[in-house]
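Before I ask anything, let me first share the structure, which is written out below as structure tokens.
Note that one protein chain is taken out, while the other chains of the complex remain in position.
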Amino acid sequence: MTKAARKILFLISALLLACVFWLGYSQMPPAGFVPSTYGDRVNQIVVPQRHITDAVTAVNFDIRGFDTLGEEFILFTSVMGVVLLMRWRKEPIRGDHEDKAEDRRVPPPSDAVRVASVLLVPATVLFGVYMVTHGQLTPGGGFQGGVILATAPLLLYLAGTFGQFHQVAPLRMVAFAEAAGAATYIFIGGACLALGGSFLQNLLPLGQIGSLTSGGIVPLIDLGVGLEVCGGIVLALLAFLEELVEEKEE
Amino acid sequence: MNFLPYLVSAWLFLIGLYGVVTSRNLVHLCICVGVIQSSSYVLLLAIGYRIGRPAPIFIDIKPGTPAVDPVVQALMLTDIVVEVTVMALLLALAVQIHKRNGTLDPNQLHAIKG
Partner (left out) sequence: MTPLQIFILLFVAAGGTGVVLTRDPASQAIVVSFYGFLLSILFFVFQAPDVALSQIVVGAVALPLMILLALARVKKQQREYDKGR
């Protein structure tokens, strides 16, 4: 099919799709006035019943925690898929770790990059840990803090050699961290089941509103999710850099 | 004017689809799939928003004041995680396709051989 024919076919289909959108959106109430009784009810009970001040984190990890379990395993499975796809090569890597993405413009990194990363890495790690632990109080949570934590080894990769990056984030430790984070979520749910409640029911003491230990199981789940997301993103980074050397192939 | 978020969402969907159809580079195609996904964020955001109400974080406002819908925002968080997932897998697939065929142009890829 020629390009012009493909474009004309697309324009016709896009017009039909636009008509479908128009029909659908004209039936909806205008934005800003959509009634939501479930949301209002959740807002009313979130502080008195669960002692959590961030309603979105409460919905994510406490009220609808089972859906977030599925979401974390989507991330886990996708990282597994990326690792499997990138790992396939005909001959194993021998010898020292090589950097396969070496087309960066700065082979020995300039001093400005190194100074900036020395200053930024501790701030990034601190901010990531703050974001993970304060998930139930302020906007934030496990996922956001986990991704922020994963950018700290990335800064080390940008400013140093690949060997240094590999020393900070070796493959075994990163894979173990990711699996441990994912297992923590299931373990907490199973522990609630074993203690007589239902899966992922909030059985721990709820604590004082506004303190770091409020919310029952939510801080623990936040830590597990933060660990898993951080490990997953660093693992995907390592996979793209083609640095999955199996120990027995050396 | 209150229907503008819906219009922006439909526009993003259609322009992303146009990018997918007329793409000449597989990585460009993956990014246009990301634009299509962002249209669903705008739609969910518009559904959850209530005019004049603050964010559902009760640390500095009195608990019990009417706020914006938090359930739809939780759905949006899941949506963003799904975007990372899909983009990572699509990019990995694009790199592997390039490894086999030496080109990233979808028009020049050979048909799937049995």
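Every chain is named by a letter (A and B) in the order it is written, and numbering of its residues begins at 1.
As a working rule, contacts are C-beta pairs under 8 Å (C-beta built on N, C-alpha and C of every residue); 3 or more make two chains touch, one makes a residue touch a chain.
What you see is a predicted model, and the numbers here were worked out from it, not measured in a lab.
The residue from A:L17, A:V34, A:L120 or A:L154 that touches the chain not shown here is A:L154.
Among A:V47, A:V83 or A:L237, the one in contact with the hidden chain is A:L237.
The chain not shown here touches subunit B at positions 1-2, 4-5, 8, 11-12, 15-16, 18-19, 24-25, 27-28, 30-32, 34-35, 38-39, 41-42, 45-46, 48-49, 51, 53-55, 57, 67-68, 73, 76-77, 80-81, 83-84, 87-88, 91-92, 94-95, 98-99, 102, 104. For subunit A, the residues in touch with the chain missing from this view are 31-32, 54, 56-57, 100-104, 131, 139-141, 143-144, 147-148, 150-151, 154, 233, 236-237, 240-242.
FYI, only the chains that are shown with their structure count from here on.
The distance from the centre of subunit A to the centre of subunit B, each centre being the mean of the chain's C-alpha atoms, comes to 16 Å. Per the touch definition, subunit B reaches subunit A in the complex via residues 2-7, 10, 13-14, 17-18, 21-22, 46-51, 55-59, 63-64, 66-74, 77-78, 81-82, 84-86, 88-89, 92-93, 95-96.
Interface residues of subunit A, counted against subunit B in their complex, comprise 3, 6-7, 10, 14, 17-18, 21-22, 25, 28, 30-34, 36, 38-40, 42-44, 46-48, 53-56, 58-60, 64, 67-68, 71, 74-75, 77-79, 81-82, 85-86, 88, 137-139, 143, 210, 236, 239-240.
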